[in-house]
Each structure stands twice: as C-alpha cells, then as structure tokens.
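What follows is one structure encoded as structure tokens, with my remarks underneath.
Here the complex is missing a single protein chain, while all its other protein chains stay put.
Showing subunit A:
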C-alpha cells in the first residue's frame, strides 16, 4: 500500500523538481511541514488555562478594541475557535445539538466520516484514509495530548461541526459553528496545524515523499536524490508507529540507531520543555510528527542496511526539533485543490527530509557516519563541496575581501566606449546583471539578482566617492517573487544577531564553534545549542552547514514570537461597480466567470472567507450564509453614514458557502443588466468594505469603471483634454483629495490591502484613486477604454490578468525590514507600502508581482570592512495561516576606487531607480523638472567619468562599457508614457504608467522601457539552447531602430506585457504560413490577436518599414 503511494510520490517529485515547472505557483507556501513541538511556547497555546484566558479576553487580539462588540465577537470567533472547543469539552451538555444546528450538520456530510478530523481532510484524502484503516488512532491521539490532559474522544469530536459555543454572545452566536469549527478541528490556531497533521498522517506519507526529494541542500543533484527515493519509500509497511515513538523499541536496528535514540530522547526532552507533560502524553505528542514518517526513517536504514551507512545517518535525524525543509516553490499543480495541499503540508516532515539530504553527502566517503564534532571532518573530501572554510577565520576574511578580483570582467566593464563611434551597443543576448566582484564562494551563495539587486555592485567606501561617481546607490527588490526552489526552515530558535536582529546568513563569520560575528553590525553572538546541531550529519559542531548558512534566500516558519495575533485566515472581499457605466463596459460577466473558474484555486485553506459588495448610488451587501437557499441582497442606501447590516453572514467561509457563492456569481451579471443608475458611491462603499474587513484584515479588490460621484471621496474631472500634449507641464498628477490615502492608511493599520481594477473609458482620476492601493500595499490594474465587444484586446488582457491575480500567491499582515551594514542607511523607499519606520515597511498584503526600490546613502565610511551586506526580511502570514519569514541577503564588495565603482555599475538597476525617483519628482514638482534631471544625470555621469577616470584624451561621448547603455535607456525612459511630453497622453494612462514604474520588478520594467527586438524569420540553430530534446534558438537582440527592420523579415518585439509581431511586406510566405496559418501576406487579418499568455498583436506592415 504505502509502497504504491511512495511510487506515486516519487513520480510526483521528479515532475516537480524539474526546473521548468515555471507555472505560477499559487501554492508555494503550502507544503509546510510543521512540527508541533516546533512551537516552543506550546504551553502558551496548549495549556488549557491560557486558552481560557483567551476566551475571556477577545479584545486581546482584536485589532481595534473600541469597535462594536459584535465585531469583536466575530473576530474572536474566527481566531479562537479553540475557545469553543474548550468550552465544549468543559460543558458537555452543549454537545446536544439543538435544532438550529441540524442544518450545518446535514449540510456538511463530508466531515462526518472523519470524526475527529472534521474538515481538514478533503474528500480526496478520504479515499486514502479509508485505504489505511490500520492507522486511525494516531490522528486524534495527537490533538488530545497536545491540548493537555483533557480527554478528547473521537465521539465527542465528531459532533463538533454541529456545536454551538454558549459563551458566544450577541446575534452572531448561531453562526459560529459555521465559521469556526471546520477551520479549527478541535484546536487552537496551532491546533489547526497539529490536527491537520494528524489528519493527514496516513496520507501524509505519499505527499511527504513529494516533499522529501526537494531537500536539496545546495550541491545535492536532483537525479541522485531521485535515485534514493524509492529506497526508503519501500520500507514503511514493515514498521509501526509505536516502535518509532519509543525509539529504543525498534528491534532490528543497526548501530546507527544508537544515534537515533539519542536524538530522539533529545526531542522528548524538548517536548517537556514545550509545556506538554512528559510521559505518555509527551510520547503521544511526539508521535504524530515523528510517528508516521519515522516508520520510513527506520525503514530507510533497514533498506540500505547493507549499502551505504550514510543514509541512516541522515535519516535518523528526524525527531530532533531542528528541521529543515527544502521545498520547491510552486511545485504544486494548479489543479490540486487547496485542501489537498493542506494535507500535504500537514505531512510530518522531518524524517523524510533528512534522507534526501544524504544524497548530497553520498558523494563523500560513507564513513563519516560517526560524525563527531571534530574538525577532522573538514578535511574529508565529501565536504569539499561546501567550500566555505568555516573554522579558519583568517582564511574566511581573506576570501571575503573581494580581493581576488576578476580582472577580465572588470577590464571589460571599464573599457571606455565612445558613443559617437560605436553603433552596436546592445549585447547579443538580453543584458544580465553584473556579478559582484567577490570571491567565488560568496558568489555561489549570493542572492539571485532577480530578487535582490543593487545599482552599484561595488559599494563606494564613502559618500564623497559616491558623489564623485555621480551614480545613485540603491536596491531593487522583488522579495516575494515566485521561486522555483526555496529552503524552508522550521526551527525553534531562529538565530539572529542580538543587537541588530539580523538573521544568520551565509555571509556571517564563524569565529569558532560557538560564536559567530554578525556581518551587519559586527557584534559577536553565541551560537545556540540547537543551531550547533547539524541534522545533515546528525552531529554537533557544524553550524556552518545549516541551510541558513548555505543559502542567501531562505524561509523560516516563524513561532508565535513573530505574531501580534494569531495568523489571520485568507479573506477576500470583492467590491464591484454595478452602475450603468459598468454594465455597459460588461466586465461583470467576465469577472464572475473568471472567479467561478478559479474559486478553488484562490489561495487559502479551510478558513478562507469571501464576501461581495456591489455599489452604484447605493451599496448592496450579499448574505451568503450557509443554509440559505439563495443569496440575499441587502441594500444600504444611506451612503452618508454607512453601516453594516449584518456582521457575520456577509463574509462567509468559502468552503461552506461555496454553492451560494456560485449562485451569486452566476446570477450577478444578470441582476444589474437593466440598471439605469449612473452614479457611483465608491467612497462609502470602501468605507463599508473597511468596516467589514477590519476585524480580520485581508484583501479588498475594487472594480471601478468611472469617476466616483457620490458621498465621501467624490471626485471632479480635472483633466483638460486639450492640454494632453502640451509640453508645458502636466497638472494633476497628485491626488485631489486625501480621502483615499487616509482610507488606505486605516486599511493598512487593520492589515487590509486594497487592489484596484480600473476599467474606465473616461477620465476616472486614477491619480486620486490609486492612493487606496499605494499606501495599503495593493496593486493597480488599468484597462483604458475597456469594452467587452469593442475592445477585445483589453478584454483578453483583463481575463489573463484576473486569472493570475486570483490564483497568485498572497501573503497577509506582512512587514518587510531592510537592514544594511553599519555605515549605510536607507534614504527613500519606492513602491506600494506604508513606511512605518526608517527601515520598516508595512505591507498589508504582499503579492509575488510587486517590487520595491530603495535609495541608500553612505553615512559613515565603510573603510573598516571589505564587504557590505543588505538583508531584506519579509515577515508574512501565508494563505494557509502560517507565519513565515523570507530572508534575502545580498553581499557586495566595498571599493575605494572610482574605476571599481564604475566597473560594478548595474545600468539596468540604475535606470529603474532613476525612473522611480523621476516619478516622485514629477508628482511633487513637475514633469519637466524630472525630465531635465534625468538628462542631467546622464550628462553628469559622462563629465564625471571623463574628468575622473578616463585618461584617454579622446573627444566625443566616452562612458565606461558597463554604462554604455545608460544614455539609451534614459532616452527610452523619456519616451515612456509616464514621462513623455509633447505626445497626447491621457492623464490616467500617464498616472498608471507611473504606478507601474513604482511597482514592477526590474526585468519587466526594463523590457517596458527598452523592449527586446528579435528577427524571427531567419533563426538558426547556432548557439541554440537544447532543452529537453527541443532546440530553442537564441536570436540576437536588435537595436530598436528602423534600420534594423527590413521588408523581407518578421520581427518580434517583447514589451514585457505585450508582444508585437511585425511582418514585413515581402516576408517569406512559408514563414507566414507556418507561423500565422495564413497563406500569404495579404491574407493576414488586421489586428490579429493571439490567445497566448501574453497578447500578441500582429500588425501587418502595409507600406514597408515605417509601420509599427
């Protein structure tokens, strides 16, 4: 049985681990394998008295204690399901289900078979579960022990879905069971985690196997991991949980199991530390995480018994609290329902994790099983792949010095280029980020330039030197990017510097076994005991081999220390404009269709809640409470003083009310088809949305199609169409009112992000409206002249964007802190967020498509260090209610020569940062100022380079080769919609382009500024890439100049969000037939739009070269 599942899982793994699984991974956060013992203050949540305390003080977690009591109730009901759980346990008489609750009971039949696992187990799981009848007990044994001594019987648990907490006061009481129970199967917030683990324990095995091979610590090559996979996959059936629990009980164990026992005891003692009473309870607690998986742990040595011992070495590390997970982000196929992922993540991680790590070590001698924390190990060849020379401090600092320069690269970057003579400036392939000039060891572990990029990859030592270089110093960050591979670390103590709170990273220095030196503030810290333990070799004394120290991008599962309140569920509110204008544009139908399609793919777990609000001159709420036969519409026409008609039935649990939500989405487009209401009360609707969401936080998605005309936040048409092309200066780039900004700040305070979809054919004052997203860390989408019939291209784009938007990953209640080496300081932030303090950004929502830019300044001289580091730590709640910290660390050399600064200049990053600054400038001052300053920046650089570095007395425009594209990029920037003058540009489009500049990641932005142009019709296989038996030709980049186009060619221009295909008049007919399916040039339909991921506009050129 399990052998079968394991087979499946390894197959799944091989799919997942392929690097080209490039689809958007909405569930990247999902497969967290959490270990209940991982939460050190388990007693805090687990001990009954404290839970009682929670239940009596709901305001403790309510973000706004002075809200109406009803609101508070709703809040506590969501967050403290365990209260009711507890109360049920204490007050058994309430288990008698009163008649009102029979409805939920009958309406949730799937939860019945699971007994104590009410809803965490999704239907697909059920099948698995039934196939494994031999393991019914561990699941509920866990929660029982986890929650202290309370008896926790399956029979009582079975009734939970139908129960009602008596303490729940107010009108919302009857609703509680619906909202809270399914999401909290007999547990607190953390109980949700643990119980879902137990739920899925049987199923967890196969899914865990999926996760297992992903534990690739740096050098582990996937193939070998896969090879190991079946090995320990076969074993499990032979083992049973009890033997595992006791560790010693496993009879046929080889010598290695001594180690296992030791470590296991360590974990037991850990349990007692975490507040769970030792003894049987403690053993039970230990069981679910280690139980099922460790069956395979045992089997793994058993299986490999004759073979290499190293496998057992790693395999037995599981029960120790330190556990790492190296997960492949986004590997979960879209088709998999979230609940399934829930079970995946619930799988106990540890024991499967380590066996896979062995693969990295198999290359080394197998004899290091008896790993003692002695230094001899480093001499072994097996460890040479970890090239960081840990114990030798002097070596390390020498290596860190960046002294081992890369002369060839530097020389090439510094080659003076005379722009008046050289015509071919573009590289044949898209420009790559310059590599920081650090030692190769550091280069290997440095943060990916796609995530973290600095404008100067060699940091000037002093501000004076920076000023001399005339280049801005700044960072470009894409912190929540969809990653293919991300090491996830579950650890009790997240090791951080004690003075500056920097997370431990690959660039710290280990002074000796027990101390490390922070690379940002240079404080010497102790290495905690737990960190000393290296589960890879199952030995102490190798802290430098932990994944934190091997990867510049890691993710921690945070403990409750990192929470101000229990993690919120995923809550989505859709605010839809249904005025006449909106119905005319016809977006509603497509929105509903898209949401219906993606309803199951919305990131979230069983607690996910949704709500809908529509508005024209009034506000319509929708009661979607489970049990209703159809959605109820509640109309509030008092827009001057908006109130919420019903507190608990408007935001409903998606899982329970799915049918009603579907009903609503199907009927919504028809409902307003006859409307004659032309007004739009966006401001009051937003206020209502804010009130509705403020207890939990979440995401508000606003669809607006016209200028808001009623109530607060009403706006005037400010644009004068005759001035659109005036070169004098563009007015009204700033907001007309601070209503939206204030609202956004309020929202940000309550952890609500507001995203705006503006689908307007007329001026809608985006400059004011965008504020609601700008300061609440939302995103803005704009579809000018949207119409479902007349503008199919926009419709297409809208649908694609919406699909991505609905299914993309999301992080809630996030903050991001950027730390940098002492001496550097943050000057300004760019992007959508609220700056809460000098280095802290408050992000109500964080999404994988938004990026940030940071301007830095050098405050003190960096002379005493040879390296400068930047660390961005993003703390967020995943859509599955886990607190996570994603840490990126970038390490760059410090230089004191101007030529080195120029050699390391990153022209793309500089252009993007300057663009961000120019947007600020044009809003706060004027567009012409910004344009002048941009031009001056280029002039300045050229003169500075000429006078300071270039000793060649040549005339003309001489720039360093690293910056040779700078003038081109700046000129391209000046032609962008955001910054152009003289061409008719609608104000909204201009403002939207500015918003894009502020939030788009660098790669997108650069293609927007300077699109990539390729010739398609004469591609050759020369230099082609060979990927999976397919040949991918690599055509050369062409300059964006008409001289590069020719009548007989076909050209593709990649502008980031749109592709243009340009077909010359005399283009090869075979090409036209093969690519476009048309027999010849004349038969190409005008305005052909392709149905690809990104729209392709095909414009047949009528007259040769001059057509775009």
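What to note about this one:
Here is the rule we use: a contact is a pair of C-beta atoms (placed from the backbone, for glycine too) under 8 Å apart; a residue touches a chain by one contact, two chains touch by 3 or more; residues count from 1.
Keep this in mind: contacts and distances are computed from a predicted model.
The complex includes a chain that is not drawn, and of the options "Proteasome subunit beta", "Cornichon family member 1", "DNA-directed RNA polymerase III subunit RPC3" or "Small ribosomal subunit protein mS29" the UniProt name matching it is "Cornichon family member 1". When the missing chain is restored to the complex, the residue among A:903, A:917 or A:1050 that touches it is A:917. Only one of A:741, A:964 or A:998 touches the absent chain when the whole complex is considered: A:741. For the chain missing from the display, the contacting residue among A:840, A:957, A:1019 or A:1075 is A:840, taking the whole complex into account.
Against the chain not displayed here, subunit A makes contact via residues 467, 470-472, 734-739, 741-742, 745, 749, 775, 825-829, 834-838, 840, 855, 857, 914, 917-918, 920-921, 923-926, 929-930, 932-934, 936-937, 939-940, 943.
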